[in-house]
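Every protein chain of the complex appears in place save one, which is left out.
Right, subunit A next:
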């Protein structure tokens, strides 16, 4: 296990290094010593962008992992099952009714609506029969789609369509120093889930097992949902909806290493960060001076991986 941790850290360091040196303005290692301008560029743009991608990817993967445990289904993630769209709805409501509100208030309200949206999803899932596991992600996708359509509807009426497209399509090109720091809060929230990792792993075994092991089922679920909503709304506020990271990464890690979250959560976080960072770098390189948003890159990559996961033969059935 330790070996895998080191491999993850190494890969992430390599990608971060690349991310700092890839961009429209040429940077070279040697020039760094002489050029104060280059250091300023890194400080203002490249470094924040790299950190933002790392945090967003890692926290989203963790949020996806926790959600999959809470819902007991491998094919859900907050960004497609309504939580992300709920957060966007919250921001939209604040923008319409209190345009002057501070970013903090926006975030609190977005987390609130995201929480309500995920509670609603959980309530629907609870009524679904356990014999149809693929119904859950299907309902989640449609549920998220309806909330998304609601967001578009309201935005059209208020003439804010361009405004919301920033949140509905994840992109890192707008990340500068002073405009991404909220993400650190998401990182803190994700780090806190690590302390409850065992509890989430147990909840993933079902309500009966959880109760008989002496855990307060409802409390753990609520804590998990709050963490998911917080992470999702912070990500949506700062960089927009980034699809598929929370879905694909926990699946792959769980297939390779099992479901002992205390061991695997760091790997989930590292792989999520790596995937997002790599997609962002790819998006910057594909059509060089211009950029392809990370949401689009991940939409293609993630959908293909998802289809593969859907059609692989189950290892244990």
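One rule holds for everything that comes next: a contact is a pair of C-beta atoms (placed from the backbone, for glycine too) under 8 Å apart; a residue touches a chain by one contact, two chains touch by 3 or more; residues count from 1.
By our rule, contacts and distances are computed from a predicted model.
UniProt records the chain missing from this view under the protein name "Fe(3+) dicitrate transport system permease protein FecD", selected from "OB-fold domain-containing protein", "Aldehyde dehydrogenase family protein", "Nitrogenase iron-molybdenum cofactor biosynthesis protein NifE" or "Fe(3+) dicitrate transport system permease protein FecD". Within the whole complex, the absent chain has one touching residue among A:129, A:178 or A:289, and that is A:129. Remark: the omitted chain is touched by one listed residue; of A:24, A:39, A:256 or A:307 this is A:307.
Of the options A:23, A:48, A:64 or A:137, the residue whose C-beta touches the omitted chain is A:137.
Checked against the hidden chain, the listed residues A:152, A:185 or A:215 yield one contact partner: A:152.
Within the entire complex, the positions of subunit A that touch the omitted partner chain are 75, 124, 127-129, 132-135, 137-139, 141-143, 145-146, 149-150, 152-153, 156-157, 159, 243, 286-287, 290, 292-293, 296-297, 299-300, 303-304, 306-307, 310-311.
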